[in-house]
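Step one of this worksheet: look at the structure below.
Subset of chains shown; positions unchanged.
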Amino acid sequence: MPELPPLFERRYNERGAPPGTFVAPESSTPARIRVVHYDAETSNEWEASEPLVLDVERRPGAVLWIDVQGLGDGSALRALAEHFGLHPLAVADAFNVGQRPKADEYDESTFVVLRAAHPDEEGERIDWSQLALFVLDGAVVTVSECVTPCLEPVRQRLRAGASHLRGGGADQLAAVVVDTIVDGYFPALEALGDRLEVLEEQILERPRRDVLRRLYRTKRDLVAFRRATWPLRDALHDVCRAPGPHFTEHVHHELRDTTDHVVQVVDLLESYRELASSLVDVHVSMLGQRTNESVRVLTVVSTIFIPLTFLAGVFGMNFDRSQPGNMPELGLPYGYVAFWALCVALALVLVLVFRRLGWIGAREREPEVE
Amino acid sequence: MPELPPLFERRYNERGAPPGTFVAPESSTPARIRVVHYDAETSNEWEASEPLVLDVERRPGAVLWIDVQGLGDGSALRALAEHFGLHPLAVADAFNVGQRPKADEYDESTFVVLRAAHPDEEGERIDWSQLALFVLDGAVVTVSECVTPCLEPVRQRLRAGASHLRGGGADQLAAVVVDTIVDGYFPALEALGDRLEVLEEQILERPRRDVLRRLYRTKRDLVAFRRATWPLRDALHDVCRAPGPHFTEHVHHELRDTTDHVVQVVDLLESYRELASSLVDVHVSMLGQRTNESVRVLTVVSTIFIPLTFLAGVFGMNFDRSQPGNMPELGLPYGYVAFWALCVALALVLVLVFRRLGWIGAREREPEVE
């Protein structure tokens, strides 16, 4: 099984440092930067790299999208912050990954933080990365923690020529970016559902030893999933309810639809979580049932044979039969036959008692075997 | 037992595709389309099929109801969307089944998504299908995932001639459709209640081996049921509180009554869920109680007979009695009788000890046997 992702992932600043400062980890790979500049008619797309020089001549009415993939040494982010006048607190949040999804309104931008899901191919592990989104006047800046090109489909739609998206503004692009990330939750959710169905089958029909480990991993993924989606629901709700200067009324329906999808994800997660909890309970009960059956078999066998073994031991004693009163039964004719008769009688009585208690023969009352 | 329904059922679009596009699954059967055109005096009813041609001459004041059963290849839905100008996001939700129940207000329509319950005849499995409802000006479009004619009773009432429904508008029809779906929850709920009562009886009186599997299935059905009804409650509440252009004040009482029924369903589901959880606890406790009893029987029998068997073994040893100190008791007169006396005494003492501990004879204090 793949390793579990870490529980805690925030790279925090030095304590007491002024907000807005951040230190790049030493092993950081340089960020990749994809820029698209488009309006309804034209679309230019190119790649930049650190150090970032922003010398785009912006066409009026056109939208500029700068997609920073990977955090690098933070220089790209710093350059963008300076160029667009981004608020230092928002910039710090974009760099300090592990933020809670949220949508904050600043003077110059609306700042959105989301978490993107990356299920592996076997569906056994889900990784998460942070995507920060600045919606500015006529421009969108996206900063993703990892270099996976999860926004490639958006670029394809931009390239595809005349579309609703190309004619829209910066908020239209931002809404599509958010929707693309949320669409990415469903394959991860499906993988989780498949894992739960496998666990159901294993627990109810064919128990395996590592079922608990798998259940726990699934629960852990559910917890991480919920932490990514629950706050997003509230953040999107707020944006829907009170459209601001950067998210206008034009994208209301799109955002509401995306919010609905997030709520649907949250709903399914709750269901999964409840089923996972039930499965733990069922597993414990199944174990109890099986232990109970084993103990009953042991008790029945022991209770029947232990007295008989004692009897056999008694008649194997070496008391001096020449002395009076010592083991006269050993000398009786057919004493051995009587011994067997006694044993069989004793065993029969005990079997009947156990049957009346329902400890044996209960199988007939339980037609469906495991 | 019937198979469990799948946990995850959303047919999602390709990631990043523009909202409103959808791909029909390959194995889809063509949709059946029932059309009714009625006002207080006249009512015409006919059946259409894909490709759908909408050339109805609509009478002023009359209501047109188009009921699409099954999703087919989506062509009917596309034709309707074009004809009525339905919002592409709503159309996509109607096609992508597995949506969360909701009521969305668009310019041209109010869009409602519900889930219809289909309990099987034995009450052992409940299937769910999605029903999407567009309430337009003078027209209602319903799109159901499955071809089961669950709205037939509504058509019968329309055929039945002069009624409150025939005289009402499109929202009256929509309210009746929603009420009919909600009425369909009660038989499913009754089946669940019956299953719980059977489980109660089995767990408390006559435990069966597959009781846990049945309990888990019931819990799973409760979870699915809740996912269908909980959001519907909120959606209907919202429609009741703020009647819009498509759901007018005229159907306020009907909608409130339907909402009450949904709330009643949700309430009962919560009760069922709590009872199901209690039953798992009781089952685990019962198992613990039974294991405890078995272990006590085993312990009592073993503790009494193991020392006696040891004693019998001792007197069966073959130490050379001609040597001094070796097993003189075997040569005593009535040594064998003394042995038995010792055994009985030992057993009696142990029985008394166990009785004082309450391990034997506790049955008298517990008059009601299992």
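In this document, chain identifiers A and B correspond to the written order of the chains, with residue numbering beginning at 1 in each.
Convention: contacts are C-beta pairs under 8 Å (C-beta built on N, C-alpha and C of every residue); 3 or more make two chains touch, one makes a residue touch a chain.
The structure presented is a predicted model; accordingly, all values stated were derived computationally and were not measured.
Here 2 copies are displayed; the structure file describes the full homo-oligomeric complex as 5 copies.
Everything below uses one rule, namely that only the chains that are shown with their structure count from here on.
Between chain A and chain B the CA-based rotation angle works out to 70°, given as a multiple of 5.
Averaged C-alpha coordinates give centres for chain A and chain B that are 24 Å from one another. Taken in their complex, chain A has these residues touching chain B: 152-154, 156-157, 163-165, 179-180, 183-184, 186-187, 189-190, 193-194, 196-197, 200, 204, 253-254, 256-257, 260, 263-264, 267-268, 271-272, 274-275, 278-279, 281-282, 284-286, 288-289, 291-292, 295-296, 298-299, 302-303, 306-307, 309-310, 313-314, 316-320, 323-327, 358-359, 365-366, 368-370. Residues 4, 6-8, 10, 12-19, 87, 89, 93, 98-100, 102, 104, 106, 206, 208-210, 212-213, 215-216, 219-220, 223-224, 226-227, 231, 280, 283-284, 287-288, 290-291, 294-295, 297-298, 301-302, 305-306, 308-309, 312-313, 315-318, 327, 330-337, 339, 370 of chain B are the ones touching chain A in the complex.
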